[in-house]
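Shown here: the complex without one of its protein chains, the others still in place.
Per-chain numbering from 1; labels A and B assigned in written order.
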Amino acid sequence: MNSSMSPTRAYLLSDTPQSRRQAGLGRAYRGWLQFRRNRLAMAGLLAAGVLILASLAAPLLATHDPSAQSLPERYAAPSAEHWLGTDEVGRDLYSRLLYGGRITLGMVVVIMVLVAPVGLAVGTVAGYAGGFLDRALMRLTDVFLAFPRLILALAFVAALRPGITSAIIAIALTAWPPYARLARAETLTIRNADFIAAVRLTGASATRIVLRHIAPLCVSSLIVRVTLDMSGIILTAAGLGFLGMGAQPPMPEWGTMIATTRGEILDAWWVPTLPGIAIFVASLAFNLLGDGLRDVLDPKQG
Amino acid sequence: MIEVNDLRVRFGSIAAVKGVSFRVERGAAFGLVGESGSGKSTVLRALAGLNRDWSGDILVAGEAQGPARTKDFFRRVQMVFQDPYGSLHPRQTVDRILSEPLLVHGIPDVDARIRRALAEVALAPLVRFRYPHQLSGGQRQRVAIARALMAEPEVLLLDEPTSALDVSVQAEVLNLLSELQRAHGLTYVMVSHNLAVVAHLAAMIGVMQEGELVELLSVEDLRAGRTRHPHTAALRALTLDLEDPETAKSA
Partner (left out) sequence: MEVIVRNLRIAFPSHQGMAEAVRGVSFTLKKEKLGIVGESGSGKTLTARSILRLLPRQARVEADRLEFDGIDVLRADEAALRRIRGKRAGLIMQDPKYSLNPVMTAGAQIAEAWRAHRGGSGKAALAAAVELLAQVQIRDPRRVALSYPHELSGGMGQRVMIALMLAPDPELLIADEPTSALDATVQAEILRLIEDLVSRRGMGLILISHDLPLVSHFCDRVLVMYGGRVLEECRASALARAQHPYTRGLLDCLPSLVHPQRQLPILERDPAWLGP
């Protein structure tokens, strides 16, 4: 440790933390330093960050109202007026991409927030309890795992109204089983460890053991899985939009935007292509981010 | 303090422990020796309540124990595990690990007790907020011992507590364990494959072979060679052979 280190850095990297907070922050900082060394992961983080921020700041960054039509200007090429051109009814493509990001990325975030905790809960309980409860929960998981995601989404959407809510429900219902499986597998390994035996010997309840001791250990692999899955979910949401089952026009969802204009790929190529590029960049960014997180959070290195 | 009668443990079709009986007086130290597969660790885990499939009687402080144990039992009986690397939660600081027993039992004064516990196992206060991977094997084992003592138990079950440590660290931990026993009047039940280590701490020794307790003898008898069962004699001979520099390789 050189003495020319800033005091914050010295605080975080200290060998002898003085409080739990310092220890926790120090650990997080070290993880961040390790993550930072992975250039691809940093690129992913940057790209994902830019996309998310741009979506959030859409009202500030958009040049036009995304639903403002202007038929004389349909299929206009990129120009100073419309930075990325216009779509089939003259709406500014750039603004629609920004607002579309809100929808697509927003859907993904909502799905993840629903799915990961449910999967974690089901998996850890099944893994720790064992016996009948384990079998019952795993059969339930199998049932949902057996459904092909897109088909279930279509069925759902056909039963309810087509729209974002149905799409979210449909995707969430098929997305949670792998997390349950992952959490269960981790729990099965952890549960035989001596440190869990030691906690059992304090007389702690099973709830406490699962909640305070086992679940925190499963969280890292779950986080990695979430970021890696995000790209898949983006594609599924876009796919649903493409099939007309997700966000309905005139909503600027990226997949829907491709669906409605795909016929123009040869003439006004930028109209279907640019949303496609947006989807690609988002998927790739989360993939790289997830890979980088896995290298840092992998329990094998802990 | 502890009474075990005809303890039998099965794992599926295999009988790991076949009718083991012994008694340990309050404040005494009892050692169980044997090779791997002899069932000694299984006996300890059954005693601890970590294993539910046993038959026979287990009495602690005169109270018969069933397959499930009460919180009261866990205040009275604690365990130190063999592997210092596996017995501490990898994502919790020493401080958090030590506070857990206090939180579960609702014991107040957490901060003061943690500081006292660290001092008692001769750990510097600066390790209090470290994570296990930042500690050496000997330090980890001290944390494990401190954790076991947090709720002020009367009985300590020790499962090969020094097998995974370097010999110099082993000596320190053994000294610590005998000191703690004297200071707190603890009852020890210790398991090891190393005869010399067990003889250092225990007054009575049980020798196990293939699930059976083949001999119960005092440590003085063991040292003097007044053994009855051939397995005990064999183990003793092996230990002495290694100890004796005279039987070392001659030039």
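As a convention for this text, contacts are C-beta pairs under 8 Å (C-beta built on N, C-alpha and C of every residue); 3 or more make two chains touch, one makes a residue touch a chain.
Just so you know, these numbers come straight off a predicted model, no measurement behind them.
S.K.: Mind giving the shown chains that are in contact with the missing chain?
M.R.: Listed by label, the shown chains it touches are B.
S.K.: Would you mind spotting which of B:64, B:124 or B:196 touches the chain that isn't drawn?
M.R.: Result: among the candidates, B:196 touches the missing chain.
S.K.: With the full complex in mind, choose from B:14, B:167 or B:183 the residue touching the hidden chain.
M.R.: Of the listed residues, the one touching the omitted chain is B:167.
S.K.: Could I get the residues of chain B that touch the absent chain, sorted low to high?
M.R.: Within chain B, the residues touching the omitted chain are 35-36, 137, 166-168, 170-172, 174-175, 178, 193-197, 199-200, 219, 222-223, 234-236, 238-243, 245, 247-251.
In the analysis below, only the chains that are shown with their structure count from here on.
S.K.: Using mean CA coordinates as chain centres, what's the gap between chain A and chain B in Å?
M.R.: 47
S.K.: Can you name the residues of chain A that touch chain B in the complex?
M.R.: 15-20, 22-24, 27, 193-195, 197-204, 208, 213, 216-217, 299, 302
S.K.: List the residues on chain B that touch chain A in their complex, please.
M.R.: 48-50, 69-71, 73-75, 77-79, 81-83, 86-91, 93, 95-96, 100-101, 104-105, 126-127, 129-131, 133-134, 144, 147, 151
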